[in-house]
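Quick one: the structure is below, and I'll ask about it shortly.
Only one protein chain is missing from this complex, and each of the others stays in its spot.
The block that comes next holds chain A.
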Amino acid sequence: MRLKPKSALPGFHLALGYTLIYLSLIVLIPLAGVFLKTAELGWQEIIDILRSERVLSALSLSFGTALIAAALNAFFGTLVAWVFVRYDFPGKRLFDAMIDLPFALPTAVAGIALTALYAGNGWVGQWLEPLGIKIAFTPVGIIIALLFIGLPFVVRTVEPVMRDLEKELEEAAASLGASRWQTIRLVLLPSLLPSLLTGFALAFARGVGEYGSVIFIAGNLPYVSEIAPLLIVIRLEEFDYAGATTVAAAMLVLAFVMLLVINGLQAWSNRHKVRHQALAQPIQAGGAL
């Protein structure tokens, strides 16, 4: 069988070979190792591990907190991006640079700092504790840590798309009698949705596997605040490599499925957008006449 290049550009085979080798070395081989190690166990053992309540509750905690944090980040991150794109204010560049800090900061530092803030004797925690609100050492603390870690993913993916949005479209919508809410819902959101979904997916994927920052603020009590990555570490401490990779493989598969769904949504919203624009085109043309 011969592979035929679809594009007229030369260098297809070289590009494909390079892509395959690079992906294999960096991504596929390490991940295949996880599944190979898992395969040392029989099906029954794998199922037993994955069906144990401890593992299930850790998985649902990790995926649940990551989803909530990514959703919150998608909303507030978009607001932050909007402010940066549309408004000018003193110190804007400084704030803009600060958005990237969670990328650069070692996650353990973030975790310790957040714990210090939100613990019962911390700056923030001391005001919340008397009100009966506990953040550090509860699942809420996990969400706080993931909010911090995930924010730049959303802001940095949405920002460039937002910058390309034409102000004239909003003005046109307003002059045609659209309310502000209609403008957001029908004009802005459809164009932003694909990048928003990408940001959401990145923040979510990062949150699911996050260990360094979460471990300090979570409290790590089994069935309450024990995240799935910690279960993996616990199994490693028992020198149970296959058991550890079983949990890891389950996380990989789950995350992969969810990312596929998000990708599908994105493709759908892209098509949706194209149709929207196709519909909008004649009206605009008509308006110009």
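The definition used in the following text is that a residue touches a chain if its C-beta (ideal position, glycine included) is under 8 Å from a C-beta of that chain, and two chains touch if they have at least 3 such contacts; residues count from 1.
Everything that follows uses one rule, which is that contacts and distances are computed from a predicted model.
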{"item": "Protein name as given in UniProt for the chain not displayed, \"Aspartate carbamoyltransferase\", \"Oxidase\", \"Tryptophan synthase alpha chain\" or \"Sulfate ABC transporter substrate-binding protein\"", "value": "\"Sulfate ABC transporter substrate-binding protein\""}
{"item": "Touch criterion as defined above, residue of A:P30, A:G64, A:P106 or A:P222 at the omitted chain", "value": "A:P222"}
{"item": "Among A:L41, A:L105, A:L169 or A:L236, residue touching the chain not depicted", "value": "A:L236"}
{"item": "Residues of chain A (touch criterion as defined above) contacting the omitted chain", "value": "1-3, 13, 16-17, 20-21, 24-25, 53-54, 57, 112, 115-116, 119-122, 136-137, 215-216, 219-224, 230, 233-240, 243"}
